[in-house]
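Supplied in structure tokens, the structure appears directly below.
Only a single protein chain was left out; the remaining protein chains are all shown in position.
The letters A, B and C name the chains in turn, as written, and every chain counts its residues from 1.
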């Protein structure tokens, strides 16, 4: 795992979460998507912070990636529950990012 | 209008938007709150950026405050439509912040 | 320690870090302030995220506060080294915030 690969995983996950957030808000049954909306937002935000920390060589990059991995994992678990394509795609991006961030955090 | 007053208005508005966002997601009729959820998030984020820019003496503080005023105004207009107390309170905080940011932007 | 007190400690710390960042960039001897500039930025950003997470009832608020405590502690240690008033004041705000976030994270 290189720094570059982890940054790319975070960029992909941030995009998937932002798109899933938007798509969830447009779903007919929004009520069912409430937790997904919430975790999508949290996950996109921590990914953005992880990207910034890696790109700017933050002394806290490893710790931020560790937290990012935890939130990505949780967001993936939430998205996984829903059949919408945007949720399934988001879950995959979250799991990939969680794995990348975990190995970066070591 | 001093810098300090505008920062405080942004802090108050950010708080109101974050709380309204959370409360909207918990409302029985979430469907009705979708635009409010969206604008609350946008408004809290631009207020956070405006606070940072003013506190750190950003050369772009005036331009950021100008945009913040526009988003606060729009968020206030959206919140205003809903009778929930958190929406009404948020609308007031948004309008106060919009006014503060407008005069700061000049 | 209530949620409100921890949010306030983060708001105070964010402000101190943003002001210290700006003041450090204006110091005659900037070279000496490089690490302080860096940690001030990191600390202000994680405080902003912690505030958002607590105000919006994030399911990750405790984990974000835990990381915030670590970064505040490190920023306090860096600021403490410098005699400038803005650094000393920032160190104090960082330590207070670290303590508040640590007890919130439990």
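We adopt the following convention: a contact is a pair of C-beta atoms (placed from the backbone, for glycine too) under 8 Å apart; a residue touches a chain by one contact, two chains touch by 3 or more.
Just so you know, these numbers come straight off a predicted model, no measurement behind them.
Of the residues in chain A, those that touch the hidden partner chain are 7, 11, 14-15, 18-19, 21-22, 44, 48, 51-52, 55-57. Contact between chain B and the unshown chain involves residues 38-39, 42, 45-46, 49, 52-53, 58-60, 63-64, 67, 70-71, 74.
Residues 25-26, 30-31, 34, 37-38, 41 are the ones on chain C that touch the missing chain.
The working rule: only the chains that are shown with their structure count from here on.
In chain B, no position touches at least two other chains.
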